[in-house]
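What you see is the complex with one protein chain gone and the rest in place.
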Amino acid sequence: MSLATLDVSQHPVLPQSSTTLFEAKAKKKVSFEEIAKEVGRDEVAIAAMFYGQARASPEDIQKLSDYLGIEHATLEKQLSGFPDRGKSIEMPPKEPLIYRLYEIVQNYGYAYKAVLNEKFGDGIMSAISFSTHVEKEIDKDGNAWAIITLRGKWLPFSRF
Amino acid sequence: MSLATLDVSQHPVLPQSSTTLFEAKAKKKVSFEEIAKEVGRDEVAIAAMFYGQARASPEDIQKLSDYLGIEHATLEKQLSGFPDRGKSIEMPPKEPLIYRLYEIVQNYGYAYKAVLNEKFGDGIMSAISFSTHVEKEIDKDGNAWAIITLRGKWLPFSRF
Amino acid sequence: MSLATLDVSQHPVLPQSSTTLFEAKAKKKVSFEEIAKEVGRDEVAIAAMFYGQARASPEDIQKLSDYLGIEHATLEKQLSGFPDRGKSIEMPPKEPLIYRLYEIVQNYGYAYKAVLNEKFGDGIMSAISFSTHVEKEIDKDGNAWAIITLRGKWLPFSRF
Amino acid sequence: MSLATLDVSQHPVLPQSSTTLFEAKAKKKVSFEEIAKEVGRDEVAIAAMFYGQARASPEDIQKLSDYLGIEHATLEKQLSGFPDRGKSIEMPPKEPLIYRLYEIVQNYGYAYKAVLNEKFGDGIMSAISFSTHVEKEIDKDGNAWAIITLRGKWLPFSRF
Amino acid sequence: MSLATLDVSQHPVLPQSSTTLFEAKAKKKVSFEEIAKEVGRDEVAIAAMFYGQARASPEDIQKLSDYLGIEHATLEKQLSGFPDRGKSIEMPPKEPLIYRLYEIVQNYGYAYKAVLNEKFGDGIMSAISFSTHVEKEIDKDGNAWAIITLRGKWLPFSRF
Amino acid sequence: MSLATLDVSQHPVLPQSSTTLFEAKAKKKVSFEEIAKEVGRDEVAIAAMFYGQARASPEDIQKLSDYLGIEHATLEKQLSGFPDRGKSIEMPPKEPLIYRLYEIVQNYGYAYKAVLNEKFGDGIMSAISFSTHVEKEIDKDGNAWAIITLRGKWLPFSRF
Amino acid sequence: MSLATLDVSQHPVLPQSSTTLFEAKAKKKVSFEEIAKEVGRDEVAIAAMFYGQARASPEDIQKLSDYLGIEHATLEKQLSGFPDRGKSIEMPPKEPLIYRLYEIVQNYGYAYKAVLNEKFGDGIMSAISFSTHVEKEIDKDGNAWAIITLRGKWLPFSRF
Amino acid sequence: MSLATLDVSQHPVLPQSSTTLFEAKAKKKVSFEEIAKEVGRDEVAIAAMFYGQARASPEDIQKLSDYLGIEHATLEKQLSGFPDRGKSIEMPPKEPLIYRLYEIVQNYGYAYKAVLNEKFGDGIMSAISFSTHVEKEIDKDGNAWAIITLRGKWLPFSRF
Amino acid sequence: MSLATLDVSQHPVLPQSSTTLFEAKAKKKVSFEEIAKEVGRDEVAIAAMFYGQARASPEDIQKLSDYLGIEHATLEKQLSGFPDRGKSIEMPPKEPLIYRLYEIVQNYGYAYKAVLNEKFGDGIMSAISFSTHVEKEIDKDGNAWAIITLRGKWLPFSRF
Partner (left out) sequence: MSLATLDVSQHPVLPQSSTTLFEAKAKKKVSFEEIAKEVGRDEVAIAAMFYGQARASPEDIQKLSDYLGIEHATLEKQLSGFPDRGKSIEMPPKEPLIYRLYEIVQNYGYAYKAVLNEKFGDGIMSAISFSTHVEKEIDKDGNAWAIITLRGKWLPFSRF
């Protein structure tokens, strides 16, 4: 199996923690799935943390530090602030895999809105009170399918 | 329950079929869920079709025509071409509900890529060999949660 | 006192309800404050509704219809769908008054984030579970000051 | 409580003073609230100053230097110029917390304009003769709410 | 002398009052200077009013109506709202004359800021408490020079 | 009085001469007005030169070198080329002071064009055969006003 | 020989005079070269006038009216204002022929600047005191070459 | 006479050869015209080569190396690849001189197309099989005029 | 087999000929392949002509008129001008099929350049002296593959 790595020269505005974490991951040769199991969080959350998009709790920092062999003080300093989200990617995304996700929003955005509004009323699905998960499925013909689940709290617009 | 409607003056580049379909839906006062049951397709696919983002088969056209009371010839003419997708929405989306979906791609895009690459190798999750589904969940505290599932075929990059 | 009016040729993508409501308001020569009192909602919410940015409940529609002398069926048809928000304005705004609000976000955005994060932890102030209010203050030198209050529920990022 | 920090690699165009100040803050482990009390200014103003968006008076520089243990000459040199505002953030903001503020302007911009025009006449709310404040409220159900107050002088358009 | 006219097909988002006013001006064959004298305002203010960028007082409306032979009720209805400024022009401007003004800001923007800051301290020159005037000068060689004067109130940033 | 300074990290594409000149200015603690008097040019021209937007003659270089104590050879090398104008600022400007100037062009652009066309015929006001000047005025109530004068040669469009 | 025509639906913001002129040209089946000879101006100037980019003098209007059989009053009304230049084209141009001209500026822009600066000093080549001409050349191998000549007055930057 | 120079900090993405060549040119104090004579090419072509926009033949490299005193191996390594054109300039150009050229395309683009189409049929003027030349003309009143000639092969669209 | 149709409301800036041609095609229920055979041109060229992107010769117009039953005079008037290319599509394309082609250029652009430069020297592959063709292939597993061939003349950069 191949592992996701980070080439800093391609991501000049990621936080320092990204470099620290990806280097340690490459050295230990572990996947996000393995790290996730160790830390006790979803692998997407772990990957998001590596890209500066999710916050690490003190326990997460401790476990990452232990498991990946990163000096605790360094990781704590780099990782204990509040994430400055949204900097990992230019929109529209040029990366083909990420573009396909973007295209789903572009093409089905209003369809989701219409269906959600009819099901829930006037409001939004939160991207904050939110979790997500990725699964792999092999159909009977041996084809692989990726299943991404998005689960967000429904927030009705306040009446004022 | 309220129903999703279309105000054409807000969507000047949607196809004519959108006007026809939304007007018939408003007249009959049915939800996408009800239409979907009648047509035998997912309600997101039906909503996408209403917004010109999914193709209708001759059977779909027949059923929509029957159920919504639209003259068959009219609907066939307007709906039997190939969808010119992507015109229903400006990106980045300004609509708060759709923006939240966009934000998920923006924030978790590279996390999805990293996790999918580690799980499947080099490739993409197709947005074409693709289906999606929306569900409503009520947790024990009475809070509503929206669950969106994305299921796409994994396409490995060709080696050449 | 002067009243806010709408010139449709300057806002081609607003919903039909905007034309209907602003015309009735101009005819009756009433302010948003007066309408708000009648309907029992905040005047900003009423103005937002006129611009297609807030949802009207059946009671709101009834009261608006009665008070502004708009045929109930017309208003119900135009106003009972789900708002397609975000279409009233181009960003960055060119209108000087609205630009000043935009400039506040541009200049103080990270300051708000830093202060809010320290006060509340990792999360956001909701713009959905949200209300806002405008007040006028005259200081002792006779100068007028506008006070805008934003009140949003704090949503912590989910841990997953 | 966690503290807001600055990762310079994510903000390459901030002034040098930002680095100096955030590093000293991280070392002393103090919040903006604590610094604000010490300096005698609002915590949002202090945070804005850290991000290069507000001017420091000679007294502010003295107090910051004393309290945060920064050499006075260094801070004076870095902080006594006129702020080059607006460089801390890309618009539209990608950071979810800041985006919510932006979204408020996007959705309610014309509503604010209409209400303010009716209340004050033709003019703008100044973003210069302006102050802002953040408060935390806990409602009876234990939910946290963020209250942001914007207070700007009303400037009528000159007649000429 | 030639007169400035308006071709509505080139300015689809100007308010209706622009059409009314420019048509009456073309019919009466008067310059902005002549109208300005009649109304008692600066000719730039009058021209701005024609483009929907300045507010007309009831007296202005009366005088314009009388002088240009426009039915008072029509003009009052179209012109008594609050201007929705900023819609007359796309930025960067493509029109060569307007581009030159834009270029002045682009090239000398920071020079103005530096000089103004040194002269006045931290603040801005208001574009609201503001007037402007255009003059023509013929030098001794017979060359024409345009002199534009901008006069704005200095607003110091509030300390909070 | 405070002096305008330059933080290079906020202006990475300014020419090297900007750093040299601003550093010498900060060291000598002189204003643009003082430098301008010494060099015999307008203070806006001097500030523009510091930002790489105006050309220095050999005499200017000599005087700047003498007055600011910069080695002549260094300054000559850095300052004797032809300015690569337009790089000091991103448009639309985010800096509030510069934005106000931009807003004047945005709102009054067509009004200036109309008035200038009527006064001068078909052509433009040159931004090249051009000078500008800033003055400070205190009105009887003690308020400060900034007066910016723009003076450009009128260039009629050639007939061909 | 084929003639250039105008399809208004592709140029919705051109002035009314463009429609009038192109229709008359199509009816009379004449080329810009023929019209230019008749009017006594360069064919590029004539074509520019048709696209609303050059001003017509009263004599031009008379000759165009006579030659193309357009009612004089109509043409005078539509054509005697000041051109609102720059609206005929979106930049970057998508039209392949126009893109090639754009590409020349993109690729050789700095080369022209360097050569012109060395030849003339600090200044610009005017696009206002400017004429242009197109010629056709057939080389000995029978290949056609287009020669475009640009001739603009050199304007040195004012010293102030 | 002054010479065009390069300040690398203003052009961070130019190739290394640009630095090498401009430095040697500044050291030898020669104009593009002089270099062009030496190398036997047009001065615009030479300047384009300095900005990485034209290819140098082995003979060009030899002559440049000899004349400018640059080590041959260095120049060969830096200059013998294929130019990555189009990186020297941001569009729309902010530099006033280059903007004027851009403005000519913007304003006269469709006029050129119409005239060229009528003269040559359906096709384009090549920007590849293309040469250009700059000349200086002094008219009888002593005014300087810049003449830029563009000469490109006419390429008819293929019929297929 | 289904046929490609045109919904004018989705393509407001296409030429009138597009409406005429697509309507006649829909009425006759013929594919581009069939029309191409009749006219004697490639089906991509025919489709491009329908979208206003390729020129029709007098013979093409005659054949299209005959075959599709369009009045010759109408078609000649609408179709005999020079195409105003590039207006059929917004870039980046939102349509998924067209985006895939765009993505190929985005991802392989420099690879093509490198390979073509090594094979042909410094120059470009013409998009004008150019033809293209589409084929369908069914592999042994029954999968369909689309083969697009691009054939363009190589144009070397002129040396001048």
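Order of writing sets the labels: A, B, C, D, E, F, G, H and I. Residues in every chain begin at 1.
The definition used in the following text is that a residue touches a chain if its C-beta (ideal position, glycine included) is under 8 Å from a C-beta of that chain, and two chains touch if they have at least 3 such contacts.
On a predicted model such as this, the values are computed, not experimentally measured, just so you know.
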Touching the absent chain when the full complex is considered, from H:Lys63, H:Lys87 or H:His133: H:Lys87
Identified contact with the non-displayed chain, of B:Leu21, B:Ala45 or B:Ile70: B:Ala45
Full-complex contact with the absent chain, from B:Gly52, B:Pro83 or B:Pro96: B:Pro83
Positions on chain A where the hidden chain makes contact: 2-7, 9-12, 26, 93-96, 99
Those residues of chain B which, in the complete complex, touch the missing chain: 41-42, 44-45, 54-55, 57, 82-83, 113-114, 117, 122-124, 126, 128-133, 155-160
Chain not shown, touching residues in chain G: 92, 94, 96, 99, 103, 106-107
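As a working rule, only the chains that are shown with their structure count from here on.
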Geometric centre distance via CA averages, chain H-chain C, whole Å: 54
Two or more partner chains touched - positions in chain H: 2-4, 44-45, 92-96, 99, 103, 106-107, 113-114, 117, 122-124, 126, 130, 132
Chains that touch, pairwise: A-B, A-C, A-D, A-I, B-C, B-D, B-I, C-D, C-E, C-F, D-E, D-F, E-F, E-G, E-H, F-G, F-H, G-H, G-I, H-I
